[in-house]
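With one protein chain held back, the other chains of the complex are shown just where they sit.
This part shows subunit A:
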Amino acid sequence: MYATGKYSSRGPALIPRMKTKHRIYYIALFSVVLLGLIATGMFQFWPHSIESSAEWTLEKGSVHDAPLIRLPASSPIPERGDLSCRMHTCFDVYRCGYNPKNKIKVYIYALQRFVDEFGVPISSTGLSREYNDLLSAISDSDFYTDDVTRACLFIPSIDVLNQNSLRIRETAQALAMLPRWDKGMNHLLFNMLPGGPPDYNTALDVPRDRALLAGGGFSTWTYRQGYDVSIPVYSPLSADVVLPERQPGPRHYFILSSQTAIHREYRAELERLKEENGEALLLLDKCSNLSQGAASARKRCYKGQVYDYPQILQESSFCVVLRGARLGQAALSDVLQAGCVPVILADSYILPFSEVLDWKRASVVIPEEKLSEMYTILKSIPHRQVEEMQRQARWFWEAYFSSMKAIGLTTLQIINDRIYPYAARTYEQWNNPPVVKWSSVNSPLFLPLIPPRAPGFTAVVLTYDRIESLFRVITEISKVPSLAKLLIVWNNQNKSPPEESLWPKVGVPLKVVRTKENKLSNRFFPYDEIETESVLAIDDDIIMLTSDELQFGYEVWREFPDRLVGYPGRLHLWDHEMGKWKYESEWTNEVSMVLTGAAFYHKYFNYLYTYKMPGDIKNWVDAHMNCEDIAMNFLVANITGKAPIKVTPRKKFKCPECTAIDGLSLDQTHMVERSECINKFASVFGTMPLKVVEHRADPVLYKDDFPEKLKSFPNIGSL
């Protein structure tokens, strides 16, 4: 600083003497100043970065190193939770704002240890292992932010999972001390064991202003629908015991009751059921002769016989989960883990994550009053449904119950879905187990519509240089009544399309698009020029399709707008010798593909082909100049789960003179290549989506003994 100061003070004096050189001089001076600046800057910042990293290492300390906060006795207590709170009244949505990723940001308060005036901690356990797991999981997730100003949701590090270990008043005071508490606005508390003796409230008793509560054991009267989140009571056994997934199916016992603290009225009732139905029921209780402790929690007894818990749960189709003093029971988690269908008897209980999970598919809820009818009710459930429920139960556990991480992130996702409802996960995403997700289809065109005839279809002709044949195709197609537009995709970059005057005169608009590259995928591009939903893809050498055949094809497409409706049919076969798929173009009794050399389909599939084709299939097709039609068949079958429709018996498409079938080429190499395509695509899709059918579509009166001139489509199937 000293040096630069000196230079600048002397500067003006020097100038008269060095008029011509002053420019260089001052530039030099300026650079020195700049360098000085940078140097000081560096000097200033380095130590800071080192300091902050030192803080980081500090945080890798013990829980007991967390700062101690003393709560004054007079420190304010929040109000009791307001039962009328809803997202639009008690939640500050401005903090979440518009967010292109549709993801809320969650901030976690740093750990502090709160003590009262006399130094007694507010909680007997302090931070529990479960709550620590939960916070770690959140901080590792996409939801986490360390920037308190950008956060939409705040999670206190005060552990309130178990109300029994809390001093209620002091905990409430500690909450109110949080720097961003602001009447609990946008704060989320996790609690699994609410209430305490004698009356066991069904929600956390700690006054908490407007904070959201993720609680285990809500009743319908304390749960604020659309605001609170009902969560499971985590079972620590989940982490300790590995129960392998069992195939759904009948089990040794029909009903199992494994809970040890069942009210005697209910136990009497269960025993009565057992008397009536005998061996189908297994009624377990505490083991009287075992010493207390962790071991006793893992054992159950019936008449002196000892069973391992929770393993025994896997031996029953249904497992009873009765309410105790609390509505939420950790047993529910164990039961689900075992793949046993829970029979839940807890009136008014809000089932965990019931906002998004469809419990009817994984459990049976029976009013407590009807406990005596339990056996009859369960017996009336079809076997296949029980198996589905077992699978579903296990899936719920794996996805939403198995760890504190699963519980925490599911809770956040539910809140996220409320704040960005337009990006919410769907019912299927929440409820379908992976195996169903994998095999089921959700067609993008699921509504059963038969679109009106009037808009007609757009014929898209892919051409390279076969002008003569192209013109013949155009002339033929233009006779089809429902043709709305002709779109010629000119795939030849070296040659210009013929002049306008040379094209055949047709009654509909004819448009030529020139492409940048000679790629097969150009035929499936969703050109803006295609204004109808129905697209007829046709090669420039398909000259033999009659106008009746094409019009009929369009009518068939209208009845099946979500399928490929085409003329030449093909089949895929499993080659047992080679152990792979094989392409078949022989005249078989079956069809699983139609060639897009002449096929109707919905324009939406053009989008999918161009932008959503899985893997590298699109590029692969363009590079090999083959199999675009097979790829399209895969795509459509995969997304709709439906087979294509072959229309009319026609087998000759190109030259009337030829005697044999005209394929693109029938030589062996072509077939081998096509077979390779099928194998390649099947591996990219991870499955074989193609569906084989044995039917084709003909007009109702096709070949019937009926005057030809009264038929709508007489000119069909002459060849």
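To be clear about the criterion, a residue touches a chain if its C-beta (ideal position, glycine included) is under 8 Å from a C-beta of that chain, and two chains touch if they have at least 3 such contacts; residues count from 1.
The rule we apply is simple: contacts and distances are computed from a predicted model.
Only one chain is not pictured, and the protein name UniProt records for it, out of "SERTA domain containing 1", "Exostosin-1c", "BING4 C-terminal domain-containing protein" or "NEDD8 activating enzyme", is "Exostosin-1c".
In the complete assembly, the contact with the undisplayed chain comes from A:G641, out of A:P497, A:P614 or A:G641. Contact with the chain not shown here comes from a single listed residue; of A:V591, A:M632 or A:C677, that residue is A:V591.
Among the residues A:T260, A:N492, A:N518 or A:N679, only A:T260 touches the chain that is left out of the figure.
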